[in-house]
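Could you have a look at this structure, given as structure tokens, before my questions?
In this view, the complex is presented without one of its protein chains, the others remaining in place.
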Amino acid sequence: MSTRNVIDISELPHHGFDTYDPVWWGNNGLLAIETSMFAILIATYFYLRQNFALWPPPIAQLTAPLRPLPDLGFGTANTILLLLSCIPMAITDRAARRGDRDTCRIGLGICVVCGLIALVLRGFEFPAVYFRWDSNAYGSVVWFLLGMHMMHLLILTGETVLLFVWLLTREFDMKHRVDIVTIGVYWYWVVTMWLIIYAIVYFTPRLDLRT
Amino acid sequence: MTEFRKTKLLTLAFGALGFLSSCGGIQNSINPAGPNADSLSRLWWLMFYVCTAVYVLVMIALVIAIRNGGRKSDLNPVLNPSPETETRKRNAVLSAVTATVVILFVFLIYSYSTGRALTADLAQKNGLSIELTGHQWWWEVRYNDVDASNIFTTANEIHIPVGVPVTFTLRGGDVIHSFWVPNLAGKKDLIPGKVATTWLQADKPGVYRGQCAEYCGLQHARMALWIVAEPQDQFNAWRQNQTQGSVPPATDSQRYGQQVFLSAPCVMCHTINGTRAGSNFGPNLTHVGSRNTIAAATLSNTREHLMQWIVNSQQFKPGNRMPQNNLGQTELDALVDYLQSLK
Amino acid sequence: MSHGLTRKSELAQISDEELAAQMDRERAELERTWAPPTGLRGWLTDTDHKRIALRYVVTAFVFFVFGGLEAALMRIQLARPDNHFLDPDKYNQIFTVHGTTMMFLFAVPIVTALGIYLVPLMVGSRDVAFPRLNLYGYWVYLIGGILLYTGFLLNTGPDAGWFAYVPLAGPAYSPGKRVDIWAQMITFTELSGLAGAVVIIGTVFKMRAPGLTLNRLPLFVWAQLITSFMIIFAMPSVMLASGLLASDRLIDTHFFNPAEGGDAILYQHLFWFFGHPEVYIIFIPALGFISSIVTAFARTKIFGYTAMVLSLISTGFIGFGLWVHHMFATPIPQMGQSFFTAASMIITIPTGIQIFCWIATLWTGKLNIKTPLLFVFGFFANFIIGGLTGVMLASVPLDLQIHDTFFVVAHLHYVLIGGSVFPLFGAFYYWIPKWTGRMLSETLGRWTFALMFIGFNLVFFPQHILGLHGMPRRVYTYLPESGWGTLNLISSIGAFILASGVLVFIINFLWSRRAGEVAGPDPWAADTLEWSVSSPPPSYNFHNLPVVQGRHALWEATPDAPVVRGLSTTKRETLVTSVLDAEPELRFEIPGPSIWPFLVALGTAEAFIVGIFTPWAIMAGALLTGAALICWFFGDPNYENRPAIESPSKVASPPELRPKEV
Partner (left out) sequence: MRRTIILVIYLYLCISVAGCKREQRQFTAPPATFKPYIVTMSEIQPGSAGPPAPMQNPSEQRAYDTNQGKQLFQQYNCSGCHFNGGGGIGPALMDAQWIYGSNPENIYDTIVEGRPNGMPSFRAKIPDDQVWKLVSYVRSLSGQLPKDVAPTRNDDMNARRSEQRTKREAPKQTSPGEIH
């Protein structure tokens, strides 16, 4: 009777957090794609800037400011909001690892609210840029940057809503605890991207090195 | 230019074109006729011979390998070959790689120096300066000069003096085109919103054909030009003539032809200096009679071609901007008389 | 084995008959668990990586044939000067669709498809990491292809070249919807490419069998992995380019409009930052095919495994530093150009290393010369020519003479056909027995190779000379006086020989489906894991996951090699292991068949296709997609609490699997 080595894995768990979970890798793969997307878009922004003597270009109207720099108000508000929203997300993340269902519910709820407010604020950021997407290349690229990030904000909020509803209606199982941790990564990514875009769209024109 | 010289040029040109498949040819990058293209073809031949040698060597190695490995034929895999064969293979591969690196280094240096040589003296080229604008699908040629009265515009045929460097300022009119005269120089793109410069110089008199080298739409294939390199005195004569206004019609037929020109749609797009025709969306026709080709070096400039072109240009260049005109035979004859008289 | 997990499991006192019976029962259960749904529904929802991959292969091959037919039309038109077979409008559409098809609908999908089929088998997994993403990728790809060809049949085929340079492709000079269709088709194919890349990365990192550490990974898998990373960093660039182009055309943005601060060269940067890595995305997997074939038919391990892996990786990196050599004729700073010259020349070194290593391997191997190996020889003979002309094109000044001429046409076909299509056909002859269970005819195989090799060189070698003699690319005709007629005629004749070669292959394939001799699990006595399972493999790939003991899993397997026990037979479970050393971590349950990926793809399609005509379609598409995603999220029963399809038979270690102390 021949004998043979066996690796018995019948007692391995079904789910693990972070690098254990394939979905975590999938999610980060998608984020890598989007990161290079933003990187190239930002490169485009600075490439186009070379074609302008003044960036943003002046507007030939007496009512318009001499240098139509994008207004800081809503953008800054949005930045602060997004930064703060990382706190509930971090708490939810921990709670999910602990398996603390109620904290997760509350945390995700707050995150959903933050996401929705951020979307509304973004709606006001577009007019704060003095140009439309079809005014000139500056308008085009800034709208595109804000728009692309808004799209991610939308998807992120949508996913959070789904998870939130799941937590309210279905059981708090391992799979969705892992999902919460994963969406946390997405959340932090979106905020980080925004910090970069915010700095570029609102501040690089203000410190114009060529003047 | 005399009828005689024109026919001579035509035969020269198309005759030479005929020999393209051999190593002659007037649109041939390895038949250089000027310093610019010459240094390029030297670079080419260096790379060609070295690369051929490399290829042959690798193929020999491959064949030997195949014959060597082909002899042994049992199927159970070799998992740990003897260490000495391993070392021999390592040395072989390493030396091959080293050789590659060395060759690449040589190529790099040679190509870099060639490139520098070509662009470095672009600055102190102070010969003739020509402004070239690409349109779908023809070339607008403008000869600049310090003396404004010497500035003139022509199309699709560039005359240059032999042995003088000529600098070109390239502008994109509508889409991207690329200016390329293989016998004289490498290509350079004409990009809307950008200005590029290049230079070339012809050492032998003759005709050299250039062609648009960046896909530019329907008639990309039919967007060519001629560079006519001639001795300085001939060039001066030609240039002198070009700066003049158009020749006034001499015969009745030519007079009638001029009226036809001015009353027909021609006048909406073409300019003939010295007449009321002053629109420049088509080639400038002030001296069209003196050119060797029409339709951007597509057709030889003969009476029949002119007639067919005017009546239905679309049969030669489908999609080109010249509308069809069905003139009566009398009007057509007169019009062509007039155009041919515009030397 | 040093796995802490190897432990005594208490024995079921059962006789050998019962044991055999239990094994059969387990297989039957696995069959039931992994059985694909049937009929139309099965066609829409099946997530088995093998079936998806074969669909990719078939679809891509069909597009390959279309592209070939277009090429034939072009060769007929160019066979003699002043030919009136095609008018310029048609010709421009045809060469644009040819290029687009071959690059986006054939080359990338088919090399990825081989990865999707073989990677899970080679790493010893029951499926890919994200089967549904995989399925979504296929549907998006198929829709993109259909979109392009519908446009083509409706006389709306893109006509601005496969690179669609602005301003020619921009709003002012390409009226109508032709270029919009091109732009959206790009988005589709890139989506599917990116999905495939994520799937493969996930599978290679997390789904490897115990013992298959990274430094034992087959070179094929390495190639697929590196390609996937290149896709992730390159393809967003072209998606952006086509997106900006579409928005310029549809909603009046000014990215490429010089009058409003836009820039035509910006588009070229964006396009080629993708476009050059694209070449390596097509080429690197082919290197993987070659390594597999050389190993199997030289009957020895590849010489210089580490060097090979390192050169693959460095190719992946340097591949991103070459794009400007497509733009040497544009007015850009010289210093930059020299940098890109250097990079373009340096990249030949890693490729050179691999070629030398293969030759060295063949040298000391025991060659079993069969059709796959012949195609590898063909690769050497053709690709090296392409590589050398590539070095010439890397030199700025020389490039100014041969750029955008037929010389470049010859070069790129030597690189892509010689470097990728020949290995691909080798791969077909090597792996089709695994896919169909039947061998292809060796005789017809040799015919395929001979015809393709001769035909190919007859088509493309003369084009080098044509280019040097001044014939530009993308011309629909040329003057009789040009003297280009003879060489073009030769080239056109070659085209038909090449085509007949492909035809012979198709015949061979169809014949083998019926009458080919049965292959058995391992017709080539090869070394990688896919040859350890039946041909075609069972829907669950492996009954007991293997444990790998060396780089050549089957050649180096010891008689007492352990197997993995304990995966459920009634749920779609597979083993998740650690990234570096493949230590078992999880029993991961893989999602099964689902209709949602298809519906999400439809939503995406609606947004992008109808979006060409009205912006509202994008809103609508977003809503559809969102709805489908919600159903996707809530539609699934959640795994732990789902009742098993039937009560699992007791997972025990039968006597012959009794653990031995190690």
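Odds and ends about this structure:
Order of writing sets the chain letters: A, B and C. Residues in each chain are counted from 1.
Assume a residue touches a chain if its C-beta (ideal position, glycine included) is under 8 Å from a C-beta of that chain, and two chains touch if they have at least 3 such contacts.
Owing to the predicted nature of the structure, the values given are computational and were not obtained by experimental measurement.
Of the chains displayed, those contacted by the omitted chain across the entire assembly are A, B, C. Taking the complete complex into account, C:L250 is the one of C:L250, C:I332, C:A450 or C:I507 that touches the chain left out.
Within the set C:R178, C:H552 or C:R572, the residue that contacts the chain not displayed is C:R178.
Among the residues B:L79, B:V164, B:A237 or B:L327, only B:L327 touches the chain that is left out of the figure. Where chain B meets the omitted chain, the residues involved are 192, 256, 259-260, 263-265, 267-269, 279, 281, 312, 314-315, 318-319, 323-328, 331.
Touch with the hidden chain on the side of chain A covers residues 134-136. Interface residues of chain C facing the missing partner chain: 39-40, 43, 89, 146, 150, 153-156, 167, 170-172, 175-178, 248-252, 254, 256-260, 613-614.
Keep this in mind: only the chains that are shown with their structure count from here on.
Distance from per-chain Cα centroids to the pooled protein Cα centroid is smallest for C. The most distant chain from chain B, with centres taken as the mean of CA atoms, is A. Across B-C and A-C, it is B-C that has more C-beta pairs touching.
Each chain gets a centre from the mean of its Cα atoms; for chain B and chain C, those two points are 40 Å apart. If you average the Cα atoms of chain A and of chain C, the two centres end up 31 Å apart. Touching two or more other chains at once is no residue of chain B.
Across the interface of their complex, chain B is touched by residues 87-89, 92, 160-161, 165, 167-168, 172-173, 258-259, 263-265, 298-301, 303-304, 307, 329-331, 334, 337-338, 341-342, 345-346, 348-349, 352-353, 355-357, 359-360, 362-369, 377, 380-381, 384-385, 388-389, 391-392, 395-405, 468-470, 472-479, 481-484, 486-487, 525, 527, 552, 555-556 of chain C.
The part of chain A that touches chain C in the complex is made up of residues 1-16, 19-23, 25-26, 29-30, 32-34, 36-37, 40-41, 44, 47-48, 51-52, 57, 133-141, 143-144, 158, 162, 166, 170-171, 173-176.
Chain B meets chain C in the complex at residues 14, 17-22, 25, 27-30, 37, 39-41, 43-44, 47-48, 51, 54-55, 58-59, 61-62, 64-66, 68-70, 72-79, 81, 85-86, 89-90, 92-93, 96-97, 100-101, 104, 107-108, 111-112, 114-115, 118-119, 136, 172, 174-176, 178, 180, 182, 185-189, 191-196, 209, 211-222, 298, 318-319.
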